[in-house]
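And now, chain A:
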Amino acid sequence: MENFEPIIVAFCCHYCAYTAADMAGSKRLSYPPNVKIIKAPCSGKIDAIHIMQALQKGADGVYVAGCLEGDCHFKSGNTRAAQRVSYIKKLLEEIGIEGERVEMFTMSAGMGERFAEVATEFTEKIRKMGPNPIKRAAKAAC
Partner candidate 1 sequence: MITAERKPMEEILEYVRPCQRILLVGCNECVTVCAAGGRKEVGLLSSALQMAAMKEGRTLEVKEITLERQCDPEYVEELASQVGDAEAIVSMACGCGVQELARRYKSMRVYPAVNTKFMGASERQGVWAERCQGCGDCLLGITGGVCPIARCSKQLMNGPCGGSTKGKCEISQDVDCAWQLIWDRLKALGVEDRYEENIPAKDWRTGRGGGPRKIIREDLAQ
Partner candidate 2 sequence: MKTDSLLEKIFASGQLALTSECGPPRGAAPDKVREKAELLRGCVDGVNVTDNQTAMVRMSSLAACIILKQMGLNPILQMVTRDRNRLALQSDVIGAYSHGIDTMICLSGDHPHFGDHPMAANVHDLDSVQFVNMVKNMRDDGKFQGGADIDTPPKMFIGAAANPFADPFELRVSRLAKKAKAGADFIQTQCIYNVDKFEKWMEGVRDRGLDKEIYIMAGITPMKSAGMAKYMKNKVPGMDVPDEMVKRMSGVPKEKQAEEGIKICLETMERLKGVKGVAGFHLMAIEWEHRVKEIVERAGLLPRPQF
């Protein structure tokens, strides 16, 4: 537990969060290496199953980062993504996994600081929560 390094999967929209990550990089803003970024053409393209499978395959936390409200390149992809995230939260709670392991964030392409901040805060939150319970159980079984 002491040296627990969470695995975080961040699904990032090409039009905002992914560019914001670039911006963070070019501004030399540091954020935890725990965050594995997966680029998506739109946050709305991230299906519920992608989030579920990320967790199933060992992620400790997953977040979707899309455009600011009203700024989706495809009009409403980000609101759909937010709806899916809240659906997955409920589903996870139903099987006894904390819904907080999944979040939705919004930002614009220029918000490098916000990207780094979100990545840091989310990683710290998951670090405090501890490993994904399905991994804990597997470890206990060993």
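Criterion: contacts are C-beta pairs under 8 Å (C-beta built on N, C-alpha and C of every residue); 3 or more make two chains touch, one makes a residue touch a chain; residues count from 1.
Selection rule: all candidates are chains of the complex that A comes from, given by their letters.
All values reported here derive from a predicted model rather than from experimental measurement.
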Exercise. Chain A in this complex: which of 1 or 2 touches it?
Worked result: 1
Problem set entry | Touch list for chain A against partner candidate 1, complex | 47-49, 52-53, 55-56, 91, 94-97, 133-134, 137-138, 140-141
